[in-house]
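Only one protein chain is missing; all other protein chains are in place.
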Amino acid sequence: MKVIVDLCVVPMGVGVSVSKYVAECQKVLQEAGLEHQLHAYGTNVEGDWDDVFAAIKRCHERVHEMGAPRITTSIKVGTRTDREQSMKDKTESVYGIVPTENTLG
Amino acid sequence: MKVIVDLCVVPMGVGVSVSKYVAECQKVLQEAGLEHQLHAYGTNVEGDWDDVFAAIKRCHERVHEMGAPRITTSIKVGTRTDREQSMKDKTESVYGIVPTENTLG
Amino acid sequence: MKVIVDLCVVPMGVGVSVSKYVAECQKVLQEAGLEHQLHAYGTNVEGDWDDVFAAIKRCHERVHEMGAPRITTSIKVGTRTDREQSMKDKTESVYGIVPTENTLG
Partner (left out) sequence: MKVIVDLCVVPMGVGVSVSKYVAECQKVLQEAGLEHQLHAYGTNVEGDWDDVFAAIKRCHERVHEMGAPRITTSIKVGTRTDREQSMKDKTESVYGIVPTENTLG
């Protein structure tokens, strides 16, 4: 089962700055060979259900190993049986209607 | 790795009423033998990481089998290495500070 | 516009235990006179759109005043124009299909 996921890992008990933990999760996704794209409030990930969720579990394991005693993660998961759809398809189907919109590059 | 999850499965393309799909997910959680509690905007689930996420995958499979062509699910996932904590512990630690608050039973 | 919300406020940079901040948010909801119910991974809130979101803003203000330098909050928001629905209606429509399910009281 193919899945598109939005992932936001929040380590707790490690102070205010969490970018090194987020960067570690990017490395986990790279090592897993999963399509992914960071945005300002999470990371889009695309792949097979089992591969994506195995990587998310590894993110928790790694962030704990780095010293975070507590993690709260938000995940959005999309699946569909009517047709194939990639992350690029999703944004392009909106851009086709409002082509000029993004205010950030 | 022990996990506390909040799960909200939203079938798309099946009309406005989705309670039969939510009920099916409750059955999946029961069959998996996982601690769970329905609330007005999702279900809290507690268990081992692998068991909980296997059940979430089964929820997607079942809801697709029931005819929903598209599903978007929100998941919150909490893990911690500093101590054991149950779903009951989490609410009780708040009730210990504001004991009278709930306005709904 | 009537709204049912699920609210989860996560203070960052204050250590691992966040229950006093969550309890303060419960007080904000009480003071606002909003129907609300705490669960293990957030709080369901019901009311008029403007009242509910004014209370959520006050939660952020209070939690910052208590010393949290950073907050990340997850909100789910449901609105509908086809009929009135309360938080109780939502859970009861599922319980009508799987009446025995909850494993926690």
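Here the chain labels run A, B and C in written order, and each chain numbers its own residues starting at 1.
The definition used in the following text is that a contact is a pair of C-beta atoms (placed from the backbone, for glycine too) under 8 Å apart; a residue touches a chain by one contact, two chains touch by 3 or more.
None of these values were measured; they are calculated from a predicted model.
Student: Give me the chain C residues in contact with the hidden chain, please.
Tutor: Against the left-out chain, chain C lists 1, 13, 49-50, 53, 56-57, 60-61, 64, 69-82.
Student: So that we can see where the missing chain sits, which residues of chain B does it touch?
Tutor: Touching the chain left out of view, chain B contributes residues 10, 12-13, 15-16, 18, 69-70, 72, 74.
Student: Pick out the residues on chain A that sit against the missing chain.
Tutor: Where chain A meets the chain not shown: residues 4-6, 8, 16-17, 19-20, 22-23, 26-27, 29-30, 34-42, 44, 46, 74, 76, 78, 80, 82, 87-88, 90-91, 93-98, 101-104.
Definition applied: only the chains that are shown with their structure count from here on.
Student: Once you find the CA centre of chain A and the CA centre of chain B, what distance in Å lies between them?
Tutor: 20
Student: Need the CA-centroid distance for the pair chain B / chain C, whole Å please.
Tutor: That gives a centre separation of 16 Å.
Student: Would you mind pulling out the distance in Å between where the CA atoms of chain A average out and where those of chain C do?
Tutor: The mean C-alpha positions of chain A and chain C differ by 25 Å.
Student: Provide the list of chain B residues touching at least two other chains, using ranges where the numbers run on.
Tutor: 74, 76, 78, 80, 82, in rising order.
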